[in-house]
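Dumping the structure here so I can ask a few things about it.
Left out: one protein chain. Kept in place: all the others.
We call the chains A, B and C, going by the order they appear; numbering starts again at 1 in every chain.
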C-alpha cells in the first residue's frame, strides 16, 4: 500500500499516519519528496483493506492506494495453470471450446425439447434456459420456476446435454441445484453477496456473469466470494457492459478475455447474445470470442424467436445457430491448435 | 407503440406484422412514408411488452418503440399529488426536508449511541446504520447482523430517531422489518427482483437506491415492483452513478431529482456521501440537493472516521455534521417556502 | 512517481528500472515488499511525464503512477486566491454570481436585439450567441459567421452586455477576438490543441467547456495549455458529461464545481441548458449551481424557442428566464453572503 500525504501535511499528521500503520501490524517506509511525503506500507499478516480504509479517512492523507491484488484464490499468482471444470461431457477451460445454447426462457416442453435436440446436433455441449427470470418489469413473464427446471432435466435426459440455468435468490439455491449442472448468476446479481455466499456452499459449478457496470476487478472479487465460501468451480462471463452507445444492447468488452487470462486461472465465457441484443450481430461477435481465446460461449437460440416470451430479437433461429456453428469451425480449429501449443509450453 | 419497418421490407412482411399486432389485441394504424412503412399500434388491454418483444424479433422490423410508460402505479399520471411517507416524527415528501444520518456500519453500542444523540441534536430525524453490509470483498467486515439491529433499536428508544437500515436478501426481510422503520435497498440490489417482491409484502416503507448503472426508468420499474407487490410506501434515492470520472467515487446525477419529480409522485432522497466518496465535498453537494428540491438526504456520520470499519473517507465527523446542518439552514428555509407555495398552488 | 514492479520481476529488471530513473535525473527510493518491489521516484527538474511514459514501457514494470499533479499554473498550489476575470461590467470569480444568457445561435438582428435587451433587464451581464456553430450534421445550419459577430457587437452597444461567443478553429481566432469579450471553446474542441494554443496567444478571456467524456483532470490540462501559452484569463465550464442515462441530454456532474474549487483557482461556470437539454429542468439545475458555489452560469434564451434554428428544446423563453432569475434571487443572496465570508476568512 502506498499512502501519499497532501502537500503541506504537518509533521504531526505524518507521525499519526505512521502510528496507525504500525497499529495495523505493518512496517513503514517513508519517502520525503520535494512536494510531499509518500509512505510505503510493507508486511503481511495485517488487514490490508481495513488499514486502507482507515488511512483514507485520516487527516493529512491525500490518497491511499493498494498495490497488491485484493483477491487471492482466483488470481494467477495463486494458481498458474488454468482451472478446468468438468460438466457432463464437456470440460470447460480445457482443450475444447465449449458452446452453451438454448432459449432465454423455458416456455414449454415442446420448445425446450426441440431446441435441445437441435443445438446438441449442431455441437452445443450445454443447454441454457431460464426458469427463474429477472425481468425489469413486474408485469413481464417471470419464468416457469420449478416446472421449468423439470423440463430442463427432461431435455438433459433426452439429449445428454448438461443444463445451465439461473438462480436469483439464496432461497432458491438448493432447489435449482437439484436440477442444474451449472448455476448461473445473472449480471444484475453479480454483487448479490447473500447469493454468492450460498453458491459457495452449493456443490455445483457456477457461471458468474459480469455486472452491467462492474469492473473486471469487481468481477474477480465476486468470484472470490464464491471460492472463499468453498466452491472453486467458477467460470466468468463477459456479456457486455453498459456504455453511452445505443446501437447495441450492451457494449461487449471483448478485451476483458485476455485481461482476465492474465489475472486469473478461471475459465472465461462470452455471451454474444446479450452483448449485442441483435440476432444479426451474434455470429460475427462469436468469431471474435473464439479468436481472442475465450473458453466458450453461451448463446440464445429459439425455434421461433418472434414467439419467444423474452429476448426474441437477440435469439438465433435453429437454422441460424447451425449456420453459425458451421462458420465457426475454422476459427475453432485455430483455437484448438493454440490451446494445445500453450499446454505443451506450460 | 410505433413499429418502423426496414426500408425495403416486403409487403408480406408488413402484413405479417399487422397480423401479429392484431393477435395481441391491438389496432393497427399504418403510415406509408417515402422510404419505409411505419405502423402505429393503438388500443388498451393487450400485453404491450409482450407485443413489443415479439415484434422486435419479427422479420422486416427495424425497430419497435414503446410510447407509453412501462410503469403505472409510480407515475405522475396515476397520482398527481406527492406521496408522503410518515416515519417516526418525520413526514417524507411533505413540507419538511428530512435528514437521515449515521454511520456506514453499526460497530458498537458506544459508537451508535454517541452518533445517534449527536445527529438528533443537530436536526436529523432518522438514524442510518448498516447491520448487513454489502462489501466488495469477502474478507471485509460483513456487518453485526441481528446484534447490530438491536443496537439500532436501542438508539431509537434513547433518541426518538426512526431507524433506516439495509436488507440484502429476501431471506432477511422479516428479521430486518422487526427492527427497522425504513427498509433500505442498496444500489447493488436495485434489480434483485426476489428482494423487491419480498419488500412489496413487508409492512415497512422502503428506500430504494438507484443502481450504479441504472437508468431513471429502471429505477422507476424497480419501485413499481415493490408497489405492484403491495407496498406503496417507496422513496427513491439518487446516490451517484458510475461514469468514467474518477475524481469522485460516483457521479451524482443531481438532475435526476427534477426529472423524477416530473415522472413520479414518490419522494426523492439524495445521498451526498456515496455520491462523492469524500468528506470535504459532502456539504457542498448537500446544498445542491436542497436547492434542487430533493425531499431529504441520507448522510454518513462517524464519531471517529479514521476508526470506522467502512466508508471512513466519506463520513462526516460529528462536528462536521453540525456545521453542515447550520450552513444548510438558509437553503432549507427557501426550500420550505417553495414547497408550501407549491402545496397552495395544487 | 511510484513504480510498482510485477511480482516476480527479476533483480536485473529492477536494476534496469532504477538506472532509467537516474538517467531522467531523479533519485530512487526502493521498497522491498513481501510480494514485489515498489520504487519511489524523487526529485525535481527531471521530465516527470517522459520518465513515466518510459517506465510504463519497461519490462518488469506493472504500473507507474504519478503522484504530483501534471498541471502547474492552474493549480491551487500555484495560486491560493481565486482568479477573477473582469469582463465588461462583470467580475467573474469575485463576489457576484454572473449570468450569461442568450440564444444558441445568432439568427437575425431582431432576434438578438430583443433577447439582449430582455436578458439585460432580467439581470444577465453577458450575452451569449453562436456565430460559428458546431453541428453534428453537415446539413444543419452552420452559423451566420462574421455577420453574426457584427450583430453581437451591435447588441453590446445597445445594452452594455459583454459578448461571449464560440470560436471553432485556430484560423478564426483573430476574427472572433475582434468582436468578442470572451472566447468560448465548445465541449467538442476541449482537446483541439491547435485551438488552445492560439487562444493562449489571443488577448481575450476564455471560457473552456468540459468535453463530453473528459475527466476533470483533462479539463485542467486543457486550461493549462491556454495559460502556458500566455493567457491566464481562463474560466471553466461544467456542461454535462456523457453517460448511459438518456432522460437528459447530458449528465450534469455538479460535484465537479467543489472538486474544481479544491484543485484550481480558476472560476467555474455551469451551463444548465446543455446539461439538461430540456427547458423545464433548467431552473431547478440553476438553483443547484448557485447553491453548490459556481461562479456563474450560461443559459440559453430565445424569444420563440420553437422557431430557433438550434437547441430550441432547451432554450428558456424570455418570460421563463425572468421567472428563473426571480426565483434564484434568494439563493444568490445566500451565495453572496458565503462568498464574502470566505473573502474575509482568506
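Keep in mind that, in the parts below, contacts are C-beta pairs under 8 Å (C-beta built on N, C-alpha and C of every residue); 3 or more make two chains touch, one makes a residue touch a chain.
Just so we're clear, the structure is a prediction, and the values are computed from it rather than from any experiment.
Enquirer: May I ask which residue of A:168, A:196, A:221 or A:254 touches the chain that does not appear here?
Expert: The single option touching the absent chain is A:254.
Enquirer: For a quick check of understanding: of C:18, C:192, C:232 or C:248, which residue touches the chain that isn't displayed?
Expert: Considering all chains, including the one not shown, the answer is C:192.
Enquirer: Using the touch definition up top, pick the residue from A:149, A:183, A:275 or A:324 that touches the left-out chain.
Expert: With A:149, A:183, A:275 or A:324 as choices, the missing chain is touched by A:275.
Enquirer: Which residues does chain B use to touch the chain missing from this display?
Expert: Within chain B, the residues touching the omitted chain are 2, 4, 7, 29, 31-36, 38, 40, 42-44, 65, 67-68, 77, 242-244, 246.
Enquirer: Taking the full complex into account, what residues of chain A touch the chain not shown?
Expert: 213, 215-217, 241, 243-248, 251-259, 262, 275-276, 280-281, 284-285, 287-293, 327, 330-331, 334, 337-338
Enquirer: Residue-wise, where is chain C in contact with the chain that is not depicted?
Expert: Its contact residues with the unshown chain are 20, 47, 49-50, 53-59, 70-71, 134-142, 168-172, 188-189, 191-197, 211-213, 218, 221, 224-225, 228-229, 242, 279, 305-313, 315.
FYI, only the chains that are shown with their structure count from here on.
Enquirer: In whole angstrom, how far does the Cα centroid of chain A sit from the Cα centroid of chain B?
Expert: Here the centre of chain B sits 27 Å away from the centre of chain A.
Enquirer: Report the inter-chain centroid distance for chain B and chain C in whole angstrom, where each centroid is the mean of the CA atoms.
Expert: 31
Enquirer: Going through chain B residue by residue, note those that touch at least 2 other chains and give them in order.
Expert: 213
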